[in-house]
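One protein chain is absent from this view; the other protein chains keep their places.
Showing chain A:
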Amino acid sequence: MKPDNPILAGLALLAGLIFLSPVLYSIWMSFQTSTAYYTGAVDFTLGNYRLAIGQYNFARYLLNSLIVSGAVTLIGISFATMAAYAFARYSFFGSNLLFAATVATLMIPSHISLIPNYLTLAKVGLLDSYAGLILPAISNGFAAFFLRQYIRGIPRALDEAAYMDGASPLKVLWRVIVPIAKPAILSMGLYIFITEWNNYIWPLVATSRDDLYTLQVGLARLYRINPGEGLINWPLVMAASAISMLPVIAGFVLVERHLVRGITMGAVK
């Protein structure tokens, strides 16, 4: 990285702060008592978080979001990696068609499947269940496509050497391909996790029970059930909002560095 002009650096920092000021202020606000907020005094408290987590069930929403996003990520990335491996290494009857069908999902707007998926899950009794939240989000054509490109760049000689030693295809995938493709798999996993964590319309449609709401649905409810402008307890709402966005922001900041390092170091020699 090139050295920096301190004046420019200061200006850049200022611009970033101004740009993010609504979010930063909302986090500041979440630590204020509501009376302090309305009177303009400064009085810090963790009370809003205690209220959101205790009385308004955000502990449960947080758990639900972790379960749903975690399951979607783990299962989704496994399915995508397996399919990517087959598409990258085998040519089999129908492989072109199946790959085209996978890539075409990138063009297909998800709203076309909203009503049918609701009907399907209602029919098998999976509305208002973790399975109902997880299953429709599992298939990820983009991840499969991306990982296939990545795996094609791994020399086939590595597979063949493993086969010589008597490894099965599953073992080759697990012991040879996955370790080398780890940076790509991690970044795709992160992408799936963030997308699912922020998902709103499907959890909104698929759940009607408070104890199954994800953070996004719970937050939208908490905000919308407030009786009207002026009466909203903004510090409480901002604490709930912070609970829903901070894990992703923190995770992104932490993992980004790891990802960049992984991509540069894990490159195949």
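The rule is simple: contacts are C-beta pairs under 8 Å (C-beta built on N, C-alpha and C of every residue); 3 or more make two chains touch, one makes a residue touch a chain; residues count from 1.
By definition in this document, contacts and distances are computed from a predicted model.
Student: Report the protein name recorded by UniProt for the chain absent from the figure; options are "Cytochrome d ubiquinol oxidase subunit II", "YeeE/YedE family protein", "Leucine-binding protein domain-containing protein" or "Sugar ABC transporter permease".
Tutor: "Sugar ABC transporter permease"
Student: Among A:54, A:116 or A:155, which residue is in contact with the omitted chain in the full complex?
Tutor: Of these options, the touching residue for the absent chain is A:116.
Student: Residues on chain A that touch the omitted chain in the whole complex?
Tutor: 1-4, 8-13, 15-17, 19-23, 25-26, 29, 37-38, 78-80, 82-83, 85-87, 89-90, 92, 95, 98, 101-102, 105-120, 135-136, 138-139, 141, 144, 168-169, 173, 194, 197-198, 200-201, 204-205, 215-216, 219-220, 223-224, 229-230, 232, 234, 237-238, 240-242, 244-245, 248-249, 252
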